[in-house]
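Here it is, the structure in full.
Removed: one protein chain of the complex. Kept in place: all other protein chains.
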Amino acid sequence: MSLWILDKGAVAPLVNALRADYRVIGPQAKGPKFVFDPIEDPAQLRLDYNTTILPPKKVLQPPEERLATFSMGSEPRVAPVVEAEPTVLLGVHTCDLHAIQLLDKVFSTDYPDAHYLERRQQTIIFSIECLEPCDEHSFCKSMGTLTAGEGYDVHLTDLGLAYAADVATEAGKALLTRYGTVREATDADVRRLNEVMGAKWPRFTYRLNFDAAELPALLSMAYDHPLWDELGERCYACGACTIVCPTCYCFNVFDETNMALTEGERWRRWDSCQLDEFARVAGGENFRAARAARQRHRFMRKGKYIYEKIGELGCVGCGRCIRACIPKINIVDGFNTIHGGG
Amino acid sequence: MTTLNVNVHHVTRVEGHGSIVVDVKNGEIKECRFEVVEAPRFFEAFVRGRPYSELSHITSRICGICAVGHATASLEATEKAMGVQLTEQATLLRKLMFHGEIIDSHILHTYYLVAPDFLGAGSVIPLIETHRDAVLLALRVKKLSGDLCAIIGGRHTHPCALTVGGFTHTPGERELREIQARLVDARADMDASVDLFASLPWPEFERETEYVSLHKDDEYAFIGGTVVTSDGFSYPIEDYKQVTNEECVPFSTAKWTHHNRDAYMVGALARLNNNHDQLHPRAQAAAAKLGLRPIVTNPFLNSAAQVVEMVHCVEDSIRIIDELLSRGVQPEAPAPFKVEATEAVGSCDVPRGILFHHYVYDEDGICTRANCIIPTNQNMANLNADMKVLLPQILDRPQDEVRHLLEMLVRAYDPCISCSAHCLKVEFV
Amino acid sequence: MTTSSIYLPEMGRLVQVESMTTLEKLFTIELPGGQSLGHDPGQFVMVSVLGVGEAPISITSSPSRSNGSFELCIRRVGDVTNALHGMQAGATIGVRGPFGHGFPIEKMRGKDVLFAPGGLGLAPLRSLINQVIDERSSFGRVIVLYGAKRPNELLFRDELDEWIARDDVECHVTVDRGDETWDGHVGVITTLFPYVSINPRNTVAVTCGPPIMYRFVLMELLGKGIPETQIYLSLERRMKCGVGKCGHCQINDQYCCQEGPVFTYAQIKGVEEAL
Partner (left out) sequence: MDNGKPKVAFFDFACCEGCQLTVIDSLQTHLDLLDAIEIVQFREAMSEKGENYQIAFIEGSCTRQEDEERLHKIRDQADIVVALGACAHLGGINALKNLHPLEDVRKWVYGDKAAWYDTYPARPIGAVIEVDAFIPGCPIDREEFVRVVKALLLGTKPPIPDYPVCVECKLKENVCLFDLGKICLGPVTRAGCNAICPSYGAACEGCRGLIPNPNENAMKDVLAKAGLTVEEIMSRFTMFNTYQLQERMAEEE
């Protein structure tokens, strides 16, 4: 829509101003790592972060979320809970932005999920261009998520002393101009932006040995690949890979009551297809009892099933599952193995 | 002539299993003793072969009530052995957490276990109806002390973040500030507690004995220092065996100890008797109000001394947090050290009294010998001596009352029998 | 709030609770204001006992006999089903749905229909059987082959007797192991097949039962030459949402709650996780 310039020195005042009216969430340090959390002091904001432990999906689909409250007893009543508040989500990398767009699709098609959508609607996203790979595990270039053309309200690119702010929505513009001190970009700024963008690509490498668009077709032939058994041997079924994944959205639902058993709440919590009981039914039958079958299911979802459902690959190349996996199961190596020639 | 047969199996409202056995025929006392009947657990035997890094985590499981105390004493020993120098911040945090445990244990003992005796209840539960304010006060202070331990060590019972060289976690300044504000608020609860316990009709009973505790000149000693006794002795911690002189007794899984006399007493009252001058002024004022002027020789007043110590720990915690905040709290890695074959003794004065952990490590840091001497054991002989003196004085009273008074005496010692039962190793070479 | 929550149950009233066997009860449920559930045979609802949880249950009554209420036949196996079994008529439960794809009755018209339910598998099939019977003239032959482990585990015995008594339904019942009360057929369900002759091209087969039963029944049906596209199964999976989000019911790429629970054999053939 329009390009603006936000001086780095103007970021802290912007954050402070936003905090008056919004919940402001951004990347900040946690020990040697980073996490998305509410910003209480602009000094906490680390737009130079590499990657976060959990993806920003946690802001839109919280790890635990109340769905309803109810009363029990002879005349039980139930009322929905849709918890959303005006939020500004700062510093979303483009891989995660692609993932959010995927979640948007999942939660708005067929049966729209008001809990997610309401929160999504009240969230304004400032994404940020990655100029360096976060580490050796990311493979965004292979997955086509190294940059983004949509899905954000404002998109920042680090020009050194200032950020270029590509404003894509009215909401973004209103926010930026009302709460921040910005100026419109000049031709020189645009030239600088192009330079920066041009220089970034070579710094990223392809890590898949093939075009990601081939994944669904490749995987449809790989159902009986020996890889799954090999992964099943190594996998703990700890679920970490799916919990940290920005495109995983499976959940469990459970009720909590008060001590007197007169009232309660219905909650949902992130769940993982890697866990033992995920596909077990009351009769005791477990439809994915083997760890190998569960690993296959994860790979298939990322490279095939989700694509078939909504037309987007279920992996955005963020590399989180690789970082999180203690036995170092690596989805890139896995995909490359399936492609052949590892 | 009185004939009395009291057998209180599994004395209640104490941590652990103990029984009182009294046998009086025609006014003559045949038997009067406190037995520890708990299953022994053999900690000293099974820590052999375990690496130094596990010792504080294993020995914390000796007692769920003084878990912080055991972990701290254990770390004192290991850190001494390995020549670790804690940072100032870590030292302050250890002290702060220790205060948390003292408050936690004392509030449990005074309100949940002792107060019902005076308020005519069998437990704290009916007091929720009859003395709701007092119970809510106790719950509030218990939560405060538990939270104080938790922000530092993760939890009070078996803290996770204590490790050789310091901590695996550092509390945030905001958490410290919040807990400090609650500690300041707790002053009112402390005042109310002093008033409440000052108004209780403590049983009249005196028996002078030797009081043993840690001592430091510059602070009320809980962690480290020297071992002192009210009979004027003083020893470095390493010479603890000159104080404890343990022996096995047939009716007890706890070993008995004695020093200058047949028996000695440890715990809050012993500390107050030996270290009254180092108490915070507010705690000294509380002691005065409770009528505790050293040397106090009524063992029932051990519970009153605990109230005084709570006041002290609340005040000193507020001070420590001030000090931490003014220094600035930074996450820091445990202090570095080199593992070598060594041996050392650590000592803390835990809620129930002085505690010793003595370890020998081989060159890989594997524990080859361990000795833990627990306060309740050290009190066992003294408690029995008290009972023998008390019983003749009350023999003419109804049997229920005799039983009740004896039970109260046991409870006054706050015996953590679960820990006393893991007694102790034979001589070191 | 802009949209209403898809996870919010409506409160329905149990108008009747009837014991069927030691494990199963039949629940008749009315929605508020007597509104109709509007289901197809083979669809399911998510049933809530607030405080305990939710469980997917097939609607066992036929849409052709709704009368402003619907029926669920529920086996007690766990938390929710136990809690339901403890409830009396008059109690209130939560209902969401109907969900999923039921049996495509339109595609069955004019054809012979062979039902082969095993055990509790009769519950979802009964809905379709009764609708077919109610619209009897638009179908060819109607065959019901029902098997249960023991005589006291047979469900809907009155209805079975009715079907047996009818001239226009061929109904055969068997038990794996008989007892003194039983003078009927003994043997697994596949031993009933020789009793009926089938015109495979013109037959639609519908089956539901425990996973092991499927294997044998399918072998029988395929052996008779019934086309894979004319064999329908209803599958059970763990379900937490019923609307294709929670992921629990996924069978490879298919969400059982959306694409299913009714599948044709052609759809799931070769899908390893399906059976």
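As written, the chain order gives the labels A, B and C, with residue 1 at the start of each chain.
Here, a residue touches a chain if its C-beta (ideal position, glycine included) is under 8 Å from a C-beta of that chain, and two chains touch if they have at least 3 such contacts.
In this text the structure is predicted, and so the values were computed from the model without any measurement.
Counting contacts over the entire complex, the absent chain touches A, B, C.
Checked against the full complex, the candidates B:F98, B:Y112 or B:F300 give a single residue touching the omitted chain, namely B:Y112. In the complete complex, the hidden chain is touched by one of B:I58, B:V184 or B:A285, namely B:I58.
Among the residues B:G69, B:G100 or B:G153, only B:G153 touches the chain that is left out of the figure.
Among A:V81, A:C238 or A:I310, the one in contact with the hidden chain is A:C238. Contact with the omitted chain, checked across A:A43, A:A79 or A:L261, is made by A:L261. Although one chain is not drawn, its touching partners on subunit B can still be listed: residues 10, 12-17, 38-42, 44-51, 54, 57-58, 61-65, 67, 108, 112-113, 116, 122-125, 128, 139-140, 142-143, 146, 153-158, 160-161, 163, 167-169, 248, 250, 253, 407, 418-419, 422-426. For subunit C, the list of residues touching the undisplayed chain reads 51-52, 78-79, 82-83, 86. Listed for subunit A, the residues touching the missing chain in the whole complex are 30-33, 35, 53-54, 58, 63-64, 233-240, 243-244, 254, 256-261, 269-270, 272, 275-277, 291, 323-324, 326-327.
To be clear about the criterion, only the chains that are shown with their structure count from here on.
Under the stated contact rule, the graph of chain-to-chain touches falls outside the line, ring, star and complete shapes.
If each chain is reduced to the centroid of its CA atoms, subunit A and subunit B end up 51 Å from each other. If each chain is reduced to the centroid of its CA atoms, subunit A and subunit C end up 39 Å from each other. A separation of 66 Å divides the Cα centre of subunit B from that of subunit C. Contacts with at least two other chains are made by no residue of subunit A.
Those residues of subunit C in touch with two or more other chains do not exist in this structure.
Interface residues of subunit C, counted against subunit A in their complex, comprise 1-9, 11, 48, 50-54, 77-78, 81, 91-92, 94, 210-211, 236-238, 240-241, 243-248, 250-253, 258, 272-273.
By the touch criterion given at the top, residues 67-68, 70-72, 74-80, 82, 106-107, 110-115, 117-118, 121, 223, 249-255, 257, 261, 264, 266, 268, 271, 273, 278-283, 285, 287-288, 293, 297, 300, 304-305, 308-309 of subunit A touch subunit C in their complex.
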